[in-house]
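Every protein chain but one is kept in place in this view of the complex.
Naming follows writing order (A, B and C), and every chain is counted from residue 1.
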């Protein structure tokens, strides 16, 4: 299995102000640039799809991860190729970001190609699930991505089972499951995390606390200030990360992953963030009414792209001029153009979109297949 | 609603060694004697039924609360008449112990009569549920006892709903739900406690940690040393009581009840105890094999009756001679006779048994009734 | 046909909303629970504005906890309240399943009538909208096979209003299937009655179209497909009677038997999976009760025994279409 180590040949840079060494200390300047590009990519995915939908080229609901991109980018950067992930509705970019550090176009990386993901977005037959289930409900056994249902938190027990089997086979792979803060109220969350804790399974539960579960504020779903406190009920670590800061997410998730991989067990990493728009794009207009405007402004005031640029400028990895070249931060789909993004990003995604638009719809003859395993499989 | 206050006319006795005042400080010598009698009663219920079954007068599985009686006696003594409870399989005595401090034979107490409970044990028509469901699955809306299903932890959300409604109507009643430590792994436990915590509902969850869930030791169901730690996940108090010490249970549950009644919200009170015998009597023989003998000996070494006697002797409320008069402690059903129990206890329960044996079986004509509400109800 | 404005016709969703408001107003013990039903007013707006009017204590924004929603609703119902529990999509009812079938459904039975549970579990259901596996289900058969629950499925705005009002006044738990594809359907808009006049009793089917050659029995969206099929069948010279069941449990067998005594041919249409679905139940009952009336094998058109897939060509294939109904009906008529 081709495996790219985090530490590159170049001398790792200490960027943290903390006295203790941090996981980020092994990151090189190239890693920083790569992380920034990935933030751009996740953001571009979001605004591009929104535009495609406005142009009428796309059906279905979009669950935007706008303003929450650092969580996916930072956490996935902390994983090995062979680790597993289990994304949910707001994590669409996770499918192509997984193992993307092994090369955006690497054929053997254990993440989905942009063509596959776009085919899923457009409901075309080249989607990994042949467009049988919608939006983020794709996955790949080969690429180690667990398929979710709509039922929130439902993949946590499944993820626990996956790594249980892996451990039985002598593996030391970790699984990262993603869930919104609202989903932590589900029974399956409890049963899954509890089982993982009893057996010290390498399950890292990333909680994307974007303050809202559809139209319900976090405090009506979770009784504690920090959702990470749920960890205390299981005697496992509950870390809180700044979800706007890709490096902090990387640090905390790296820590959790290391803890898991070394056999110490599961943990919860809460990443504090804020949902930029509606729950889905069908909710954009209503969200303006049920959420106080000042809360929204504060929530959006620390764009993850901007935050990363600040760090890089401070660390001398980026000039202000370079930073200003692609001013995608703080902008919604209506305010942004392709020029606000690095060419590499636009090209990569455009290739996916073009591919998807050419991929056919699945044929009706497939509709009744695979209820059960077919003989030739 | 007739309400007996805990503090009686007699001068309360300070019995605790603690510096802070304890709930038990309001208890009178009469209360102590009453508590001891109730411990005898709960124990007698257990051994008497075991004997009845051996004599062939009783069918069905018995889930013994032997050695765990202090939990029910102590916790129920901390309640008002109008509070609600929700017992499970191992809590059969709870049905008649509820509000029994209002007079064992008081007609208007909000607990079940011994006749009702025995009718249920024998599956007779005078059971509160007309013998439609078995063992502990009875209840009474009037007497404020929630009916359980077999599905463990399933009543916690129901209990939360009951007190939500009560609060809406201006009430300040509390509900105490009982669950084994194993049951805390259920999704319904999580969803129920979480909801109660979000709304600060007066739900006290008593966990009877008897170290075993059927054939599974506690550590395979719960990842923390103290099951009470589950409370931390909800930001609510998690108290640990000595389940062999009726006064400690009374103290901790009183505290939790006061906290709940004053609007501060739910809590968990873990009572550490040990299951004397098999999971049910069908499991007695196997339990000897799957549980280490020394563990069993330690677990049974602090009989709640003996512990209470010790306190009362130390406090001058009981002479050694009086204590020795009814040596029921440490004895199983095979080793005990009616003489080991106070007459009052034997008479009370015998009346229930006699009544039940005379109560007829329900008639087949009832079998298809009440699937839906009947018109005349 | 006159326009919506002239006739003040209202859609299915409005029917539901009016039912909720009228019952909230007349029954101070009615509580609403669900995810996002308060501040937001519900994913589809059935409780829109209700929290502002009746307060957050009566219109509760619940955690994402279907078991707690159903269980707590049961506790409230046991303690004097009437509860409307919303499932954001009826598909998520699976997450509160145990509480429904084992706690709620049986409460009256096991307490020998002491504790009936007045409660309505309602939510948007059904396919045809590209909702895929988890936003398209018609899982009513699970609950029809769980004694102690009434099961209702309106297919018109006035039934939506009238049946929901009746369900909210019923002392028993009702699982209420709303067809989201009908929520805003213009062609089925109707004028709606108010208050008690709007009530539609549970357990009574409706003959939506009279006919003489065969009986189409249906509910929900397939009821409208059946009406369309009936029109097409006219072109073939066959006259189809179309019955809208409205309530599945308890089933109004009489209306169907009466119809079959005249038409002698039965076709049942629904969009649930075939095996052990409610279409089969109707077939089973009527093939027995109306044996002497049947001149052709009783038939059903249902969803295939597959999940509901996403992509349009796939979804269309597995769900019943007007053509499927016409084809099956012709086979029956020409038998």
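By definition in this document, contacts are C-beta pairs under 8 Å (C-beta built on N, C-alpha and C of every residue); 3 or more make two chains touch, one makes a residue touch a chain.
Because the structure is a prediction, the values reported are computed rather than measured.
The absent chain, not drawn in this view, touches the displayed chains A, B, C throughout the complex. Note that of C:94, C:218 or C:263, the residue touching the chain absent from this view is C:94. Of the candidate positions B:132, B:199 or B:272, contact with the unshown chain belongs to B:132. The chain not shown here is touched by just one of B:42, B:76, B:92 or B:185, and that residue is B:185. Of the residues in chain B, those that touch the hidden partner chain are 59-60, 123-125, 130-134, 137, 149-153, 182-183, 185-188, 213-217, 220-222, 286, 290, 361-364, 366-368, 371.
Contact residues of chain C toward the unshown chain are 91, 94-95, 97-98, 101-102, 105-106, 109-110, 133-134, 139, 141-142, 144-148, 249, 251, 272-273, 275-281, 283-285, 287-289, 291-292, 294, 296-300, 304-307, 309. Touching residues on chain A toward the chain that is not drawn are 128-130, 132-133, 137, 139-141, 146-147, 149-151, 154-166, 168-169, 187-188, 191-192, 194-195, 198, 366, 369-374, 377.
Basically, only the chains that are shown with their structure count from here on.
Taking the CA centroid of chain B as reference, the farthest chain centroid is that of A.
Centre-to-centre spacing of chain A and chain B amounts to 48 Å, using the average Cα coordinate of each chain. One finds 43 Å separating the Cα centroids of chain B and chain C.
In chain A, the residues that reach two or more other chains under the touch definition are 185-188, 220-222. Residues of chain C in contact with two or more other chains: 62-63, 65, 67-68.
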